[in-house]
Every structure is written in C-alpha cells, then in structure tokens.
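Heads up, one of the protein chains got dropped from this complex, but the rest are sitting where they should.
Order as written gives the chain letters A, B and C; numbering starts at 1 within each chain.
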Amino acid sequence: MTTVGHFINGEHIADTARCQDVFNPATGGISKQVALASKATVQQAIDAAQAAYPAWRNTPPLKRASIMFKYKELLEANAEKIVAAITEEHGKVLNDAHGEFIRGVEVVEYACGAPELLKGEHSKNVGPAIDSWSEFQPLGVVAGITPFNFPAMVPMWMFPMAIVCGNTFILKPSERDPSCAILLAELLKEAGLPDGVFNVVNGDKEAVDSLLEAPEVHAVSFVGSTPIAEYIYNKGNSAGKRVQALGGAKNHAIVMPDADLDNAVNALMGAAYGSCGERCMAISVAVAVGNDTADTLVAKLKEQLETLKVGPGTDNSNDMGPLITKQHFEKVKGYVDAGEAAGATLVADGRGLVVEGHENGYFLGGTLFDHVSTDMSIYTDEIFGPVLCVVRVENMQEAMDLIDAHEFGNGTCIFTRDGEAARYFTDNIKVGMVGVNVPLPVPVACHSFGGWKRSLFGDLHAYGPDAVRFYTKRKTVTQRWPSGGVRETAQFSFPSNQ
Amino acid sequence: MTTVGHFINGEHIADTARCQDVFNPATGGISKQVALASKATVQQAIDAAQAAYPAWRNTPPLKRASIMFKYKELLEANAEKIVAAITEEHGKVLNDAHGEFIRGVEVVEYACGAPELLKGEHSKNVGPAIDSWSEFQPLGVVAGITPFNFPAMVPMWMFPMAIVCGNTFILKPSERDPSCAILLAELLKEAGLPDGVFNVVNGDKEAVDSLLEAPEVHAVSFVGSTPIAEYIYNKGNSAGKRVQALGGAKNHAIVMPDADLDNAVNALMGAAYGSCGERCMAISVAVAVGNDTADTLVAKLKEQLETLKVGPGTDNSNDMGPLITKQHFEKVKGYVDAGEAAGATLVADGRGLVVEGHENGYFLGGTLFDHVSTDMSIYTDEIFGPVLCVVRVENMQEAMDLIDAHEFGNGTCIFTRDGEAARYFTDNIKVGMVGVNVPLPVPVACHSFGGWKRSLFGDLHAYGPDAVRFYTKRKTVTQRWPSGGVRETAQFSFPSNQ
Amino acid sequence: MTTVGHFINGEHIADTARCQDVFNPATGGISKQVALASKATVQQAIDAAQAAYPAWRNTPPLKRASIMFKYKELLEANAEKIVAAITEEHGKVLNDAHGEFIRGVEVVEYACGAPELLKGEHSKNVGPAIDSWSEFQPLGVVAGITPFNFPAMVPMWMFPMAIVCGNTFILKPSERDPSCAILLAELLKEAGLPDGVFNVVNGDKEAVDSLLEAPEVHAVSFVGSTPIAEYIYNKGNSAGKRVQALGGAKNHAIVMPDADLDNAVNALMGAAYGSCGERCMAISVAVAVGNDTADTLVAKLKEQLETLKVGPGTDNSNDMGPLITKQHFEKVKGYVDAGEAAGATLVADGRGLVVEGHENGYFLGGTLFDHVSTDMSIYTDEIFGPVLCVVRVENMQEAMDLIDAHEFGNGTCIFTRDGEAARYFTDNIKVGMVGVNVPLPVPVACHSFGGWKRSLFGDLHAYGPDAVRFYTKRKTVTQRWPSGGVRETAQFSFPSNQ
Partner (left out) sequence: MTTVGHFINGEHIADTARCQDVFNPATGGISKQVALASKATVQQAIDAAQAAYPAWRNTPPLKRASIMFKYKELLEANAEKIVAAITEEHGKVLNDAHGEFIRGVEVVEYACGAPELLKGEHSKNVGPAIDSWSEFQPLGVVAGITPFNFPAMVPMWMFPMAIVCGNTFILKPSERDPSCAILLAELLKEAGLPDGVFNVVNGDKEAVDSLLEAPEVHAVSFVGSTPIAEYIYNKGNSAGKRVQALGGAKNHAIVMPDADLDNAVNALMGAAYGSCGERCMAISVAVAVGNDTADTLVAKLKEQLETLKVGPGTDNSNDMGPLITKQHFEKVKGYVDAGEAAGATLVADGRGLVVEGHENGYFLGGTLFDHVSTDMSIYTDEIFGPVLCVVRVENMQEAMDLIDAHEFGNGTCIFTRDGEAARYFTDNIKVGMVGVNVPLPVPVACHSFGGWKRSLFGDLHAYGPDAVRFYTKRKTVTQRWPSGGVRETAQFSFPSNQ
C-alpha cells in the first residue's frame, strides 16, 4: 500500500515512523497511508525553507511571478490527476473537485501580478529634498495549515501569494486527503521553483505544534474549525508570529417575498448540498420572509430534493458524494436525529440512503428541515453536512437580527429584486462576505476571503490584496543626501583643466 | 489642588475615589492629581462609545472629515495651551513639545482625507453581469493606551484615524501627564464631534485591564515598553480583539567613513539628547565604521556636549529638560554607573549636573560612552535617557550584523554619501523605519509608523495607510440581479396602452 | 462705478484700456465694469506664474497642502461675501450659490490630501539590485478658463488640484461674473500662497487666445459650451499643451413604471429648474417609460410648477432667479417658441412671467413640454434655461437608445426600485456620470467629473484622482548602484587601523 510522505527541499521524504490510514469515503476502504511527521521532520522542512529564503527574497518579483506563470500551465496540464486525487480521498464529485481546483488556480493567476501587487508607496519631498518610501518586504519562513474539505483550493489560497511575496513556505495539509498537496509541490518544482521554497509536511497535532513553536516560522495561515482556529491564533501569537486563522460558519440566505424563487431554489440546492455541505461557504440556513414565501420555498426545495442524485464522486452525473469519514457521517446523522427530536419539521430525510454498490460509503442524502428555531443544535452548530434548515420570519429586519446574533459571520446572501433591500442588507449585516442573489459569495481572487465574528481570527483576510499585506512587513525609508558631493564640488575642481 | 478626571460622553467626569500625584519634573513638586478610573467608570466610557457608534458609523466620511478639518483649526488655535501642558507634566522643552504637537496635527490632516482613504475596491463583471466590491467598515468601539513620552502625538497617531474610519474611541493616556488628553477631548467636542465618539479615561492597570476584558471593545492600539506591549497584545488577542502594540527600541546610527561628519554629529546630538532621550525613535547607539571615523566622531560629540544646555522646559533656550520621574532618573543614572563599571569609556558624564534654582528637578546631563560592547547593559537595554553609546566596528557589514542581532528593530539610520551603501543598508537591515542621513526617520503622516522584531506586536503599523486597514474590517459583496424585472417586462406590458 | 481688474503676482492690476459692462440679471442694470486683459497683461500673468514656479515646485506637498487647509478656513469665513457676489452677478438664489460654493470647497478639502494623492509607485528589485519608481511631477504654468454658470465652483474644480500638484495657475473667469475669481485670489494670498502661484486675468477671446498661444502655458482646463471646448482643445493641443475641455450637455432622466414618483418629481423639479437650468448637469429631458408613467409624471410636474417661485436671487424664498443676460433670455425664449411651433405640448409656459419690482430682470418662468420628439430643437439643443422636455417611450431600451443617440453624454439618471434595471442602465448607458434615483449625479470631490461623447474633449476628467494625473507628468526612474563603493572597500581599508 502506498504511503504519502513529505516533500522537503525539492525531495520526497518518507519519515514513516508514525502513519495513519487514508480512506476512500465512497467505499469506506483504506486507500493508502499517510506519514505523520515527527518534530524532527518538521524541523528539516523549516531548515530547508530557512536556507532557501535569502536567495528567494532577493529574486526579483518578476522572476518569482514567471514561475507562477509556468505553474499555472502545469496545473492545467495536470488538472485531471489533481482532481482525481481530490475525489478519491475527499469523495466530492469530479466536477466539483474541478471547480475547487479552478478557484485555486485563480489565486495562482493573481499571484502572477506580483510586480504590480508589491509596489511600494513613494513620497517625493516629504521635506526639502527629503524623500520617503515604504517597501513591503517578505517575512521569511511562513506556514499554512489546511483542512480536508478543499485539499487543493485552500492551500492555493495561501502559498502562491506567500511565495510571490518572497517568503518560503511549509504546508501542513489535512491528513485525511494528503495526496493533493504532494502533487502541488511536485509541479512547483517542475515550474522552476528553487528547492526549499515550498515544502509539505503531512502530520497531526505534533506537526502543527512544531510549526507553531518554531521561532523561524514568522507567520501561519490556518483554515479549519473555530476552536482549532482560536487555538492556532493564540498559540501562534504568543510565539510572536503573525497569524490569520479562519474558522467555522453557519451561512444564512434570506429569501424575500419579491425574490425570483426558481432562481433562489436552484441556487440554494447547490449551495446547501454541493460538496455534501462540507464547505465553509455552504448555505445551511434559509430564512424565509413571510409564510407564503416559506411555503413555496419549502415545496420547491422538497421537489428538487427528490431528484438529487447521490453517489460516488467519480461519476459526474451525481450531484453529491459521500461525507469525509465514518465519524463525520455519524456526527451529521446525529444532528438530524437531534433536529427531529427538537421538533423541527423534517421535510426530507437523507438518513436512510443506500447507494448501490457503495454500501460502506459514507453517504447521507439531502436533508431539509422546516420550522427550525434558533435554540436547536441544527441551527446553532456548524453541521458540515447536507442539511438545510428553513427558519421562518415575518420581515427582513428579523432575518437580519438572526444572522447578526449568530456566533459566526462568514458568508450570507439575500434573494430579492429590490435595490433598497439589497443595499440595506449588504451595508448592515455583520458578515464578511455577502451575496445579493449569489448564494456562495466567495470573493474572486482579486478580492480577499474572510469572515467576521468568530469565523476569522486576525486582521487580514486570505488571498487577494490582504494576502500581500499579510505576507509582507512594511519598511519605511526616509532619505536625504548631504550637499557638497560630486555634483557641487565638480564646479570648482574642473575649470583648471581648461 | 486640581484633579484631572475623565471625559466621557462629552462631559467631564470626576470619579476621584482613587487618585495619584502628578509631578512637575523640572521642580520635583506635585502639580496636580489624576483620578484613576474604576472598572465602572471605564464601563461608562464604553457604554457611551457603544451608544454613539451606530449614528457615527452611518455618518458619511466627508462629514466625519469635516470635523477633523475644524479640529485642526482648533488645535492650532490652542497650540500654546497644549504645548504648555506637555512641558509642565512631561518636562520637555516647549519647542520640542511644539514639535510633537505638530506631528500629531499632521495625522489629523491625513485623517481629513477620509473620503479618499476609505475608498473600496470595485470589480465589474467578476462573472457575467456579476459585480463585486470590497468595503472597509468600521470595527465599533476601539481603545488607545498611550505612553508618557508623547502625551499629545501618540494619542493623535490613533484617534483621528480611528474616528474618521467610523469607530468610536476610548483613550487611556499615561497617568504621568494626563492633562493633554483632556484638552484634546475638549477641542474635539468643540469641533463638533458628537458626544461619546471620543472619550478619555485616566487610570492605571485597572483601567487597562477593564478595556482589554470588555467584549464591546473591538480593537486596541498601544504604545509603550515591550513587556507591556506583549502583555496587551496577548491579552487583547485572547479576548478576541484586534491589537497593535508598539514596544521598545534601541536605535543604532551607522556612521560611515565617507559621511559628512559635521552633519552627522549635529543630527546625532538632537537624536540622542532631544527630549532627554525619552523617545522610541531616539538614537542611543552610534556605530562608527573604522577607528578614524570613531575618533573624530567622539571628539566632535564631546565638544558639542560641552555646550549642551540643560534646564527647565519652559525656557526655550534649553536643549534638554528633566527626566519624567524621580524613579526614572535613578534608573537611568544606574545605567550610567553600570556602563562605567563594565568598562566603557565615559567621555561625558551627566550625573553631576545641578540646574540652579531647580535642584529637585530630575535633571541628568548628556552622557556619552565610547568603546561600548554588546554585552553591557547600556547596550542591550532601552535606557530612555540622555545616554549615547559609541560602538566601534571595522566595516559596514559588522555594523549591520549588530543591529540585526538586537532584540529591537524600531528605527535605524546610516550616514553616508554613497548610493550603494545606502541601498544595501535600507534593503537588508532588519528594522522597520530606516533613515539615510536622517537620524529620526519617523515616517510622515501619509506613511505608517512601526518597528520590526520585538518593537511591534501586530500585523499593521500605526497611522497612515495601515491605520485605515487596522481600524476597518473588510466586507466583500458579490451581486447579481435576476432578469425578468421591470426592465424586461416593461416591453410586454406597455405596448397595449397605446 | 467699480471696475473689476486682474490679480497678478499677488497684486491687483488694473489694465482697464478695454472694459465691458457687468449686469445684475435680476434688475437688468449695469452693476460694474470688468477690464478685458490685453495680450501684454496676460503675458504679465504668465511671467509671474513662471517666476513663481521653481520655488513652488520644490515646496513639499505637505506644505502646499497646509495652505489649502488655511484656504478652506478663509473660504468658510468669507462664504457670505462670495455667495453674495455670485448672486449679484449671476442671479442665482443665495442658497443655490452657497451650494455651489460648498462643492467648490470640497475640492479644496480633497486637495488637502496632496501628500497621499501625489504618492508615486515604487518597485523594489525590478532586476537584481535594481529599483524603479514613478514620480508625478508638476507641469509648470497651467491655465483655467471657466464659464459664467458656476463662478466659484468651476474655478475651484481646477486650481486647488493644479496648485497642490506643484503647478502655478492662471485663471481666466467668465467676464459676465468676474468678481468671484478676484475674491478667491485674495483669500489664497491671505492663506499664505506665494505671489505668482495663482493669478487671475479677466478678459475675452484675446485673453483666451493669448493663453492658448503662450509656449509657457503647459496645460489648459476649460469648461463651457461644446463648440468653444472643441476650439480650445484643438488649438491648445496644436500648441503642444495638455488640454481637458468640458462642453455641453442634454441630460436625460428615465422614469420607470416602478419608480417612486413623488420622489422622482421632487428630484426633477430641482434638477430641471434649479439655477434656472443653467447647469451642465441640469436634467432637461425626462423620459417616461409607458404612458401611465408619463401621464402621472406630467400631472405632478405641472402641479409643482404652479407653485415654483421665481424672483431675485437675494431672496432665499425664491426657487429660481433670472437668466444670466438679456441675450440669453431671448435665446431661451426662442427655444420655447420653437418647441411650441414644432408641435410639442406646452404644459407650462414661463414666457409671460413678470416679477414685480424686477420688470427689467431676465426672468423666465419654469416651462414644461410634453410629447417632445427627437427632431425638435428643444430636444436636440442644450437650451441652458428652465425648460424641461418630456419624451414618452414604451420601454427602457428605447429610452436608453435615445440617450445613446444624443450628441452629448454628460449626465443621466434613472428612477426605479429595481436592482436589475439600475445595473443594466449604469453598465450600458453611454454617459459619463450616471445617477440611480439621483438626479444630479455630480461626482463627489474624491471622484472625477467628466462626460462622454461631445461633452468632454480630453483623456482625463476634472478634479478628483484624474486631476492629479492631468496636472502632473509621470517620470520613471530606474536605479542601480555600482559595487565597490564605501561599503565594500571599507572592509579592506580599515583593519590596518587596528
């Protein structure tokens, strides 16, 4: 059986003393093993990154960007392989894996703009013949710790930007789907990235803590659940690092009485059940304004759920694949049980689903609750599964109050035709990423990704312009030149020659 | 005797249950008392700021800026009063106090550009007929905790930017020189700032901790010593706040063999002894490259020190006033003792100084050490007094290695005529603010102030563009409109009217 | 009788060889005379501006901005005097004159941000140890030629930005209302602007041509009618100058069936009749979508027109003052005659209006045409009077086609509640300044003013960010330093000293 190891200083490194099974969620079978890095292996990666840093730091941004251009080519040429790895280990449908891959590549494209993005600010004559400018210099060695649900995209939110800014990078991907990171590393090397600039260590808490404790690591980007995000943030900060830690979500969509309901329903189906709901931007709560709206909405969702096709991700005709692990499957199922027990109306129940030929896969069908109230665990918790809750309210303000009161503030969305409603919503809602008739308002690569409240710890968001600021430190130079140099003295010394 | 109280919700608040003496450092006498806020008083300020927030947040940036324009006028009209208060409580010479005041006013001027500074990023057609934009929204209630050494400037680094970004603010100034903050608050009210948008609480650790623990406070800016900065940073972060905490410094100036030495000496005199060395940007180490350079440099400094005039700050003919407190005076004197004991050459000794008529003032004369080595406490520690150390090195690389090895990385400077030396230095030195023939490279108001290493905890620097990012959170909106609205339906509904 | 002269090099200059009457449009009486500058006087202004340029160019932007700060204070302190001068010579109601004044002051405020606005772009390491940056340097002497309709605002669109960018300026205001420019000049001097940086020459075509022909004048900003704008643009360009020339307008407002009609009608009343329609952003065509919309719209406008109060601008209870001159009055009246003759429905006729006590004033009442067609001169021409035309169309596309087919493309507006309609309109309409439920979408000072098609000749718009680019030229520096300088040689020369 294959063991996925590490990638350090341009080479595959085994360090297989401790290993863990990697499952195929569509079959429930063990597909391979992943090595869990020891502290020493993490240190080896840090040393490699440290050694590669000075030369990389001095490499012109244009040159760094040229590697990203080549990388984009190679990524596209190897898309099929990467996407297959995602589906095999994560379970999501190939098309969906390809979608994730594309969003990651878009950050690589953005990183190609390094010469523009790294421009400093130049002030002539801040005083008489005194100039000042601010540069944005790299931090040194930085690390990324990424979750299972987007094994390609989330790492690519981080390292392309970190690297073009002149840093060297260590990626600690999820041990559930570790192969993708290794593929990404191999292609970076092939694109011409000097050894040691990008390194992958697979592992568990030991690897994470080793990175957080290492004084050579100057910054950490994390995406995962809120409790771990908070742990990473505080531990990293205390160790003198810059940290951005993105946590959980419970994204609400408001459906207004004037919404184009067919459009809203189509949008919600994808946003709630796509990737089995294992997305931090998934819509898990639909807030219907008015009972008429709610009745129609629920009826239409129910109808569409009847044709939702669930099965192995390798078959693109499926709408949804399995959940990531047996444990997670049980957890999500437990939430459905709890919702039912708490008195929510279970409109569609995904618990009984059996996918023929994949009886041991972690498949749960699309589940819909109506009449959900805010005290139920299906409302308060991030389920990370194919469960959509409908909450009914009387007016838009009530809907917004709900959202603002929730612990998380990652994404949200409103369905309406009304300019005023949209403006009021986007202005006032306490959420970082807001959609108007767009169910998954993931910012494009030239903007930045980040939630509010307990969905993000840190000042700066992921990728986009904020990433440039996160992965660099500002240096401000103030310069004047004393007179009496060659320019002026020359006037006296040379006439005698004539 | 006057007691300096608090300024909350547009009103002077006493809360004088606990008080502390405020000294005049030029005389050693108690000039007034300062009230130390209780937790309840701090909460009163937070409540006022919280209450003022919604309306202030919705006030157009142009309107917010118009108050800053008026504020600038009022500050200038009241300059004399503010400057006198600084000198009385801090001790620095009036001219120097005026200089600090001006640098603060420049941040107010920068804040007047709010409509430009708060522009978001707008992307048309991120997809077909889908637009996206990022706004920079205020955080809510934010706080500033400021040190004794710049009672006007450092608060003004913070609140003008925080306020024009739409936040409401609570200032906790130093209890050593608390009057200035109250004056600043009164003028803001006079400028038209709504009550509760800016509040001052005087106090000690109780006030600080109350601010750090309050869930309603969303961000804290701090300037002070490194140990406290680190405490504030970690405690604030753990409490879910955004924090920027600026700490200590040990700023080195490299003097190259080709430097204009007269210019360098003049510059060093001001940078080392101005404001009695109680500046986080003071030059406290001169690194002379080559013994010839060192010999000349020390001789010229010694000569100038002989005419350095020390006395009460109220007399503008003095170059330097007293230290801030008796305790601090003893501490600085102790460092001079230690330097002598450690074997550094004491070229000029300020310990015996007596200022006639001010025998109880905390006056220490300008002190110069030569042949200082890096293991001496006068080298390793931030003395915050009128003590300049000369370290001798053989070449520029050695000088730079010294600087890079020091715990702090706030400011530094090189004296040279050579373009290549300046470029190499500014590029590679591990310090946040770098001067070329500029001894105190404090960034102008349109850049940002911040050190590296243990001189700053946080991602973003003070004032300037970084302050806009620090005092706002990014919200990204993605918007599409469903078709079939009034634009298209109109084509069908109206012809029949004809 | 007073004669308004010129203001050159900080002094009032008479040059009264040729003069022209200045009328009070509310009475028809001659209120004063204006001197018409000879070529020699214009040259005197150019020489003054040229002489003042080198020192002003080298004045730090912060210093230049500080004069603008002071200028803003003085403008506000002298608002009443300026506003009175506007009303006396132009005729508009005092409140309206004050509104114009405020919009001008806002550009002064924007200009106060010069240190931020003039930042160049700095690129570290465009090659190995090679840096490059772009500066935005001033042009030299530049000129502004401004129209009668905004004697304060339009000059203030130009000179504050030109001046803070480091240029020196010559203003040639309209000879119809020349006093305001002189007041503006006096206050600039009082604010501390060095003599010669800002100069005013009153005059006619001789002055204009002198400016256009002078090789020392590097740029010209113009606002006026399209034929003159085109003349200025071509003549200035041929003479090697940078030119931006803003011309005429015929601004349409689309009223959609879903619009809030009361709001739309209120907005249209102000936009069509405010300042007697003598605004380049006035709405002169309302395009009603659907006959129902049109019928209601016309009825409501008619009703409001019945209470429109016309009289001398000195009385703030008036909604509208007189037209600028007798000739213009006749011209506008002629258009009304022509519209009637062409078959448009004259809903309200302003021709018979007599203002008691001001029988010789140039008063024309608010005029409304319905059923206007695109071949009528009241539709094709810019009338610049209180005449609103209603055109009826069946759907929004037809309305947009109308607008796009018109010669001008200055401003436009749509009244609707529908997000999709607004987005489609703002995206596709061929007009430079677009309002959604905002009838006069004059960009705020931190954006830029400019129309499309034959409403603007030139690449860059007035004020705002474009003004910085217009009033500066880009200089790009690429810098590397040869090795072997003091940094490296020092390693060899100094050890011997030890």
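One rule holds for everything that comes next: contacts are C-beta pairs under 8 Å (C-beta built on N, C-alpha and C of every residue); 3 or more make two chains touch, one makes a residue touch a chain.
Model, not experiment: these values are computed from the prediction.
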Options A:E109, A:D381 or A:D404, residue touching the unrepresented chain: A:E109
Option from C:G28, C:G99, C:P194 or C:P443 whose C-beta touches the chain left out: C:P443
Hidden-chain contact residue, picked from the options C:E121, C:E213, C:E340 or C:D404: C:E121
Residues of chain B (touch criterion as defined above) contacting the omitted chain: 58-62, 115, 118-128, 133-135, 416-420, 422, 436
Touching residues (missing chain, whole complex) on chain A: 62, 65-66, 69, 72-73, 106, 109-110, 112-113, 115-117, 119, 124, 129, 131, 256-258, 289-292, 394-397, 416-421, 423-425, 427, 444-446, 479, 481-487, 490-491, 493-495, 497-498
Absent-chain interface as seen on chain C, which is shown: 121, 123, 126, 130, 132, 134, 233-234, 237-238, 240, 242, 259-260, 263, 417, 422, 426, 431-438, 441-444, 446-450, 452, 454, 457-461, 465-466, 469-470, 473-482, 484-485
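Criterion: only the chains that are shown with their structure count from here on.
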Furthest chain, CA centroid comparison against chain C: A
Chain centre separation in whole Å, for chain C relative to chain A (CA means): 47
Touching two or more other chains - residues of chain A: 121, 123, 126, 134, 417, 422, 436
